[in-house]
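Here the complex is missing a single protein chain, while all its other protein chains stay put.
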Amino acid sequence: MKVVLENLTKIFPSRNKKSNEEVVAVNNFSFTIPDGKLIGLLGPSGCGKSTTLYMISGLQKPSGGKIYFGDDDVTEVSTENRGVGLVFQNYALYPHMTVKQNILFPLQNLKGADKLSKEEMLSRAYEAAKLVQLEELMERKPSELSGGQQQRVAIARALVKMPRVLLLDEPLSNLDARLRLQTREEIRRIQRETKITTVFVTHDQEEAMSISDMIVVMKLGVVQQIGAPQEVYDNPVNLFVAKFLGTPPINVFNGHVKGEKLYIGEDAVLEVKNVPDQEVIVGIRPEGFYLAEDGALSCELSSIEVMGRDVSIVSKNAACTAPVIRSIIDADTPINPAAKTVRYNLRKNKVFIFNKETEERIYFEVN
Amino acid sequence: MVDSKHQWKAWIYLAPAIILLLIFTVWPIINTVRMALLEGYSSLGAAGGKTYEFGFGNFVKVIKYKGFIKCLYNTILLCVLTVPISTLLALLIAVALNSIKPLQKVLQTIFFLPYVTNSIAIGMVFTAMFNIVGSFYGTENEIVITAGIINNIIEFFGGKAINWVNYGSTYAANIAVMVIYIVWNALPFKILVLLGGLQSINKQYYDAAKVDGTSRRRIFTRITVPLLSPMLAYVIITGFIGGFKEYSSIVGIFGEGMGPADDAGRLNTIVGFIYDALPNQQHGRASAAALILFAIIFVVTRINMYVSKKKVHY
Partner (left out) sequence: MSKNLTTTMHEKNMQQISSRQKVMKFFVKFMTYAFLIAMALIILFPFYWMIISSLKSLAEYRLSVPTLWPKKIMFGNYAEAFNAANLGTLFMNTLYVGIVSTLLSLVITVLSAFAFARLEFKGKDAMFGALLATMMIPGELFTITNYATVTNFGWINTYTVLIVPFLVSVFYIYLLRQNFMQIPNELYLAAKVDGTGDLKYLWKVMIPLALPTLISITILKMMGAWNSYVWPRLVANDEAHRMITNGLRNAFTDTTGDVNYPVQMAAVALVSAPLFLVFIFLRKYIMSGVSRSGIKG
C-alpha cells in the first residue's frame, strides 16, 4: 500500500490566548511513500515529524492537504477505520493485560465481516508473537518485561491486525545503546518479512540511515530533503541537511570563491568551475580529507586518535566554525605525531559549498 | 546520633497529642472491651459500687435482641443499595465529565456541592420535597393540601402520589427516600476521587485503543474500568465503611424518631442503636454493639481488599 501525502499542513492554534501566534508544525508536505518500503522521518525535536506520523495515523487532523492510502482518500477517515498499526514511543501497553491479551486486543475489536473465531485469533496472535520472538513470554504482564521486550510486544500488537501501514514513533528512544542496535535490525527484518509500508520517526540520524529505504529530513515543519540515505548523505541540498547527517559531523568553514577557486582562509583548496565570486560556507566530510606533503589546506595539529581501521586527526584552523576539525584517514597513512601542522588535500565529492545567506547548496562540477 | 536532649524534646512536642489520645482513644478501646465483657454493665451502677460478672452475655443479648436485628437489617439494606448505586452513578458521571471540555469545570463544581452541606439541614429539605401536607391514609377520607413537589412531579407525568415519609407510609417508600438522599450525599466524594483517577490515566492508552478500532463500550470495560480499579476499590471500601455508620442522614430525614410518625425507630441503624443505649445506662449492651459494628466493618473491609487484590491490577 503506497501512502500519498499531498500538501499536508498542520497548524496548532497559539497556546497563549492573548497573542495570536500560530505554530505551523507541518508545512505543505508532499510525498509519495512507495509500497512496502521503510521510511524514516528524521529531524530535531519540534520539526513536525511526529505530527506528520500522527496525521497519517488519524489521531491528529490535518489543517490542510490530503492523505491517500493507495487510491483511497483517508483524510476524513477516522483512526479506527484507517487500518494502521501504531507503536508509541512509550509503547502504551495495557498494564493490566498479559502479553497475549495485549496482542489479542486489536483482533477482538474486529466486527462484522472481519470478525475472527477464537482459534483464528489465537493462531494469529502466536504468529505475530513468533515474528517478534515473544512466544515464551505470552503470559507475562508488561511490567515483568524488559524495555526491549515491551517494545517487541508493541510491534506485535501493531502487526497482528495486518495493518495497511505500520507507524513507529521514536521506537528505539527508550532502549539502551546495545538493545537499540539489536532492535533496529529486528525492525528491519520484520518489515522485510511482512512487506508492510512502514513509517518511523526518529531524531537519531544514524538510526534512520542504517535501516531506512528512504529518509525524509525535516526542519521546523518544512521538508528539507527526501531520498535514499546514502544519496542524501552524498548530496545534501543545504547546510542543515549536511550538518544533520553523518558521524562524526561534517566540518564547516567560512570561505570564499574567487576566480573559480575556493579559498579557506588564505589557502586555495579547490577548483570550483562556474561559481561566481562570493563569500560561502564550506562543508567537508571527515572522510573528505587526505594527507599530502604539499596539501592545499594547512591546519594546526592537536591530536591523533587511533580507532583501529581508521585514524581520526583532530586539528585546528581559524576559518573553521567549530573549535576543532575532525578528519578520518586510513590507518596505514604515516603521520608524524610531533608535527606542528598537517596539510590536507580534499576529495572533491566530499566538499559542499553553501550560499552564505540562504545556506542553500551551490553546485560545482566535480570532474 | 540520637542524643538525649532530642529524646525529651520529641516527647514534649508529642505530649498534647499523646495525652489526649490516651484519654479519648486508647482508654475507650480498652474500656469498651471491658464493658462489653461484663454482664449488664452500667457505669452509673459501677459508680454506685455494683460489681458485674464477666461473660459474653452482652453480645448474646444484643444479637438476640429484636431491635438490634432490625437495626442491622436496615444498615445492611441501605449499604447494599446505596454503595453500588452511588459508585456506578459516580463512575458514569466521572467518565462523562472526563470526556468533555466546555462546561467541565462548572459541572464539576455543581457535582461537588452536596459535599459542603449539613446532612441534617439538607435532610430537612428532602423531607419537605417528599412530605404531604394534610392527612393521607390512602382512603376516601384523605385530605391532601399539598402533596409535595416530588409527588407533584410524579402526578405531572401521570403517576399516582405516594406516601413517602408521612404517617402510614410503607417501609419500602421510606427506604427509597433514604437511598435517594444517601446517594445524593455520597456522589460528590466518589466523583471527585474517580475523576482524579481518570485524569491520571495516560492518554496514550486511549490513542492506542483508538488506533486498534476499539468500540466505546470495550474501551470503557477493558481499559477505563481496569485502570481505574484502584480508585474504584477505594471508593467502594470507604463507601461501605461510611454506609455501616449511617445515622445522621436518617435523623436528617425523619428526625430523632428515626422513622415515620406511626412507627418510630423503624429505620434505626447500628449506630443509632448504640447511641440509644447510652442515656439508658446500658453501657454493656452499647459496647457489645459497638464491637460488633467494628467486627462487621473489619470483615467487610477485609473481604473488599481480598476481592480487589484479585481484581485490581497494580
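As written, the chains take the letters A and B, and residue 1 is the first residue of each chain.
By definition in this document, a residue touches a chain if its C-beta (ideal position, glycine included) is under 8 Å from a C-beta of that chain, and two chains touch if they have at least 3 such contacts.
None of the values given here were measured: they were computed from a predicted structure.
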Residue touching the undisplayed chain, where the options are B:Val60, B:Ala96 or B:Val299: B:Ala96
Residue among A:Leu5, A:Leu38, A:Leu137 or A:Leu159 that touches the chain left out of view: A:Leu159
Footprint left on chain B by the chain that the document does not show: 1-2, 6-7, 9-11, 13-14, 16-17, 20-21, 23-29, 31-32, 35, 43, 89, 92-93, 96-97, 99-100, 103, 107, 109-122, 124-129, 131-134, 144-147, 149, 152, 165-167, 184, 187, 189, 192-193, 196, 216, 234, 238, 241-242, 244-245, 247-248, 251, 253-256, 260-261, 271, 274-275, 278, 283, 286-287, 290-291, 293-294, 297-298, 301
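Criterion: only the chains that are shown with their structure count from here on.
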Rounded Å distance, chain A centre to chain B centre (Cα mean): 60
Chain A-touching residues of chain B, taken from the complex the two chains share: 202, 204-205, 207-215, 218, 222-223, 226-227, 229, 313-314
Touching residues on chain A, where the partner in the complex is chain B: 57-59, 79-81, 84-86, 88, 90, 92, 94-97, 105-106, 108-111, 157-158, 161
